[in-house]
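Note that one protein chain is taken out, while the other chains of the complex remain in position.
Chains here go by letter, A, B and C, matching the order in which they are written, and residues are numbered from 1 within each.
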Amino acid sequence: MDFTPHVFPLQLSRFRRLFHRHAESGFSEFWTTAFLARSLSEAGCAVKVGEEAICREARMGVPDEAVQAARLAAAREQGADPAWLERMDGLTGLVADIRPDLPLLTVLRFDIDAVDVEESASREHLPAREGFRSLNSGVCHACGHDGHAAIGLGVALELLRIKDSLRHNVRLIFEPAEEGLRGAAAMVEAGAVDGAKYFFAAHIGVNARRTGELVCGTEGFLASTKFDAEFFGRAAHAGAEPHEGRNSLLAAAGAVLNLHAIPRHGKGDTRIAVGRMEGGSGRNVIPAYAKLVCETRGSSTEVNDWMFEQAKRVIEHSAAMYGQDCRITLMGGGGTAVSDRAMCDIVRQSAEGIAYFKPELMKDMGQGFGADDACAFLEAVQKQGGMGAYAQLGSLLPAGHHSPDFDFDESLLGPSVELFCRVALALDARG
Amino acid sequence: MDFTPHVFPLQLSRFRRLFHRHAESGFSEFWTTAFLARSLSEAGCAVKVGEEAICREARMGVPDEAVQAARLAAAREQGADPAWLERMDGLTGLVADIRPDLPLLTVLRFDIDAVDVEESASREHLPAREGFRSLNSGVCHACGHDGHAAIGLGVALELLRIKDSLRHNVRLIFEPAEEGLRGAAAMVEAGAVDGAKYFFAAHIGVNARRTGELVCGTEGFLASTKFDAEFFGRAAHAGAEPHEGRNSLLAAAGAVLNLHAIPRHGKGDTRIAVGRMEGGSGRNVIPAYAKLVCETRGSSTEVNDWMFEQAKRVIEHSAAMYGQDCRITLMGGGGTAVSDRAMCDIVRQSAEGIAYFKPELMKDMGQGFGADDACAFLEAVQKQGGMGAYAQLGSLLPAGHHSPDFDFDESLLGPSVELFCRVALALDARG
Amino acid sequence: MDFTPHVFPLQLSRFRRLFHRHAESGFSEFWTTAFLARSLSEAGCAVKVGEEAICREARMGVPDEAVQAARLAAAREQGADPAWLERMDGLTGLVADIRPDLPLLTVLRFDIDAVDVEESASREHLPAREGFRSLNSGVCHACGHDGHAAIGLGVALELLRIKDSLRHNVRLIFEPAEEGLRGAAAMVEAGAVDGAKYFFAAHIGVNARRTGELVCGTEGFLASTKFDAEFFGRAAHAGAEPHEGRNSLLAAAGAVLNLHAIPRHGKGDTRIAVGRMEGGSGRNVIPAYAKLVCETRGSSTEVNDWMFEQAKRVIEHSAAMYGQDCRITLMGGGGTAVSDRAMCDIVRQSAEGIAYFKPELMKDMGQGFGADDACAFLEAVQKQGGMGAYAQLGSLLPAGHHSPDFDFDESLLGPSVELFCRVALALDARG
Partner (left out) sequence: MDFTPHVFPLQLSRFRRLFHRHAESGFSEFWTTAFLARSLSEAGCAVKVGEEAICREARMGVPDEAVQAARLAAAREQGADPAWLERMDGLTGLVADIRPDLPLLTVLRFDIDAVDVEESASREHLPAREGFRSLNSGVCHACGHDGHAAIGLGVALELLRIKDSLRHNVRLIFEPAEEGLRGAAAMVEAGAVDGAKYFFAAHIGVNARRTGELVCGTEGFLASTKFDAEFFGRAAHAGAEPHEGRNSLLAAAGAVLNLHAIPRHGKGDTRIAVGRMEGGSGRNVIPAYAKLVCETRGSSTEVNDWMFEQAKRVIEHSAAMYGQDCRITLMGGGGTAVSDRAMCDIVRQSAEGIAYFKPELMKDMGQGFGADDACAFLEAVQKQGGMGAYAQLGSLLPAGHHSPDFDFDESLLGPSVELFCRVALALDARG
């Protein structure tokens, strides 16, 4: 395999910082999608957006209309291309084909959404120090998807450059709303991996936290269910008639404690998180409403389902204990999928020619960290007889994923682009 | 005492509905203050607003600048008089003197703020049915202060009409931010009751819930402390590294439960309320911040102080239990003050000539419901040797105070205006 | 009224210390009842024990058979009269008539049970220092009923001495299981106050905490419901299969917190207590059982009923939240009863001739502290057209009621005997 990258590392860093600065929450990646669409289209890619890329109804956990409208307006103010915004028609994410004229063989996935966390403003934090801290308050690329998007753009530019040598189509999926495991199912539904034989995706960091490290495939993802819980109580004057109220905050607070107290499971790992809570109104009014934003995880679908059953019971009886109704709404979720050994071999062989990845730091199979929506794509490809892998790209991390101080070493961008290209070429040769 | 009201009840109802429709939260009563200032000024009152009416620094629990700016903008959009808005200089509340040329004898207090509760949109709810439901979402006149403001405006118009017969000045105070016990101290600080000998205020409903009922004075107010509690934790990926987080929502939820579990007190009534809670960010991020909006109450200052001490301990150790810091910020508060029997007699005698108030439903002294910031004015007047009373104006109530369905019977507006006028005249005669 | 006491104060102190040393829990007052029965009988009283004194089936919250057997054995070992034990037939409490040949006019009540609290062994604590600390571990006269029993015995001896001068029968009731409000109903059921016109009882301390103080009557008792809650879960290995368990301790712990978090009531005082909790078995076994020993109180029957309803809901949903059943068992309870003013006058007049009680420290009516089972007797007498009062006998207290260091000033024993006698004589004269 003969491949030399042409995209300058500096260019990749510039892309990454642009994405970082325009961090956008899941299903609100308006600026990001428009920027990618325009760049890819101008470079000669066949780009699909809107309902061609993603099934509108199959999306779960889409923000309120008012929120979406405000974010779309912000994207517009920040210079998003109006023509692409219009074609997107309120939908984010895109599909880019390098050779749409040839049969589809390989799908590469890059996720593009940010995390709902306020970015660090500390001088210790490179994005703050070098001026590319998130423009959007409360949203931050704290999981490295800015890097993924930049790598994807780089990969497209490289492959377009050599597209005449390809024997099959290579598709790049830029997935919205990976956080919350919400985007993949809706893209699969729209046909994004139909007919594909190979799937490859990668994540910066995870358990690869040394420069030059490479984990070629991943197992041990946790199945997950994302859901919101709402409590409907009754307001009353907190001084005069506290007994007339049905306190939703008290019910929700009890639920938070008892959700975390769901027992560990003897058959595998579990997780429970209440990521956000809000409720009540005035200081001296018994709170009549509260909302929890939650997720369960489990090392198998069975274990995760058990967690979700427990969680529902806790929530329902926390509400009933305070004489009120509740509503549980599914907001996303996904299963587990194990990388194929044969694919891991191809990844390893592809990496061996790249100086950045050190043989002594390469590993065939590693542990995931929770969940990645890539599983939904991989599973779909495996179901139609194909195979795939999810790699972990090693980087020193100054802080953990989802922390306000998360950052990564940009020197991995160039080698990562090269890795994706080499994998794609190897697969193209293999057929 | 010879007094016949001239203001038409229909006019009072119109005022009330205007105020109701423009419900504004404490210290954000921009439209309301500007409307009152303009109306009173045009009718011939000497009106003070801004720092002449209220001490800027002495206000506690003022909303954020951004919130205030948005509310001021909304008031402007809703037609508030720009000239008065400018004179108010960001401050709400006003002081109106009927005879500023004469020595001050009597202070009448009317509170004007609404409650942070979303108003009912049900057809059962008169304001919704008749089109004067609150324009401002999440804010509602659920405590009858719209009625108080309308009564105050009516009283001013009546007294201005007969002002030549007065031997002393009568002052009307339109108090902002009564909810949370935040406005009075700042107005007292600005001199609002300096030199006054008599104080009178009244509240619709409370424990007077029959048409024609009148409670002439009140005791049994609860002392109260208003405060916010913030928790400062650490974010982490909820799937990958839950152990690296310091979960602020969990700490705050534990605090909510344990605050409510503070024991009853053997020496008097107590209350504890967490009126609002919010915290966390993304669904799969361990929450790094949470905030509680709280108040304690007690039937004496000693009992309330004990409650607040317990609350502080609960909050501090809930935070420490989850390895994090917390901050408790005082936001308001007040003591108790008992109406004077002599003043209650004057109120009763004044009411006896008014057909609406039925002798068999009159009561000298009743129980309050929690707290009213009128106590701060009354206490200040009592300290300078004066006396006062806080009456309860009977009305059937379809729902309790602070409930989204709160409403009252507008037929009490006219008789209430007459009562205030007769009390003022009786005091003016007494000197 | 001409009455001079003959029983030496030293003798009363000796009685009191005997009762104190043989502190016995409710319905287990075997030693105490046998001692009283023998002493009164030998002095010439007509004594009823067993089913003549108390209705076996109407007793609530009777300890387990095994516990009762052990306590009966302990009483025997401590020298209780075997003949009287036999006549008691497992029942405690007694009724003593001074003049059984005459119609019943007046009932005097003395309660005799101790509190389930481990007595202080500190040198500061008089009973420990002077060697009459409770012989029975975990049970202690921490509420002064040892004093009441001693006063009752003294009153009987005095009245027997002058019995020929009486025109009506005077009855002394020695009530078991006053704590928990369990004994009175079962004695009323057995006819203990049938036909009586007057009722008088008194308690040491309560809100009379100065030497020489006397509160002649009491109002403001809290209605109360006593109940046990049990949780039935499922055991499992805590390491291997925690998810197979249904954790009763977790359910019960959640209930404890949420029971205390039941809101205050706008219409009156409330109390909630979980006095004891136990559950679980081995350290590494998921607990399959837990039990809570609880009570609610309220300033009216309505308010107490509301509390109990909330408590039931909390318990039921705490159990259901952890997938288990629960059982709530009623163990006792009582209402409120207000002393009659006319009776208070008689008490006050009777006390006026006794040097110990200082006129400036006398009060007609005081506040109770929670509940006293005397209410059940008083209510029964009031229902048949009679009247009564519940007095509070002033004493300095080194520690609060039910505290391990509770004690009282024995100098009040003599004057209290005299007060009871004078009240009985005044009523006898009045007829």
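To be clear about the criterion, a contact is a pair of C-beta atoms (placed from the backbone, for glycine too) under 8 Å apart; a residue touches a chain by one contact, two chains touch by 3 or more.
Just so it is clear, the model here is predicted, and its values are computed rather than measured.
Across the whole complex, the hidden chain's contacts among the shown chains comprise A, B, C.
In the complete assembly, the contact with the undisplayed chain comes from C:Val274, out of C:Ala74, C:Leu160, C:Val274 or C:Ile328. Touch with the chain that is not drawn comes from one residue among B:Lys226, B:His265 or B:His401, which is B:His265. Across the entire complex, the residue among A:Asn136, A:Thr270, A:Asn304 or A:Thr336 in touch with the chain not shown is A:Thr270. Of the listed positions B:Ser39, B:Asn207, B:Asn247 or B:Asn284, the one in contact with the omitted chain in the full complex is B:Asn247. The chain that is not drawn here is touched, among residues C:Cys294, C:Ala376 or C:Leu393, by C:Cys294.
Not every partner is drawn; the one left out touches chain C at residues 115-118, 138, 142-143, 179-180, 206, 222, 224, 226, 234-242, 244, 247, 249-250, 252-254, 256-257, 260, 271, 273-288, 290, 293-295, 297, 331, 369-371, 400-404.
Across the interface with the omitted chain, chain B contributes residues 240-245, 247, 250, 254, 257-258, 261, 263-267, 286, 306, 313-314, 317-318, 320-321, 323. Panel shows chain A; residues 257-258, 260-261, 263-264, 266, 269-272, 369 of it touch the chain omitted from the view.
Keep this in mind: only the chains that are shown with their structure count from here on.
Contact analysis places A-B first among chain pairs (by count of C-beta pairs in contact).
Think of chain A turning onto chain C: fitted on CA atoms, that turn is 180 degrees, to the nearest 5.
Centre to centre, using the average C-alpha position, chain A and chain B are separated by 48 Å. Between the CA-based centres of chain A and chain C the separation comes to 66 Å, rounded to the whole angstrom.
Chain contacts: chain B has residues 257, 260, 271, 369 touching two or more partner chains.
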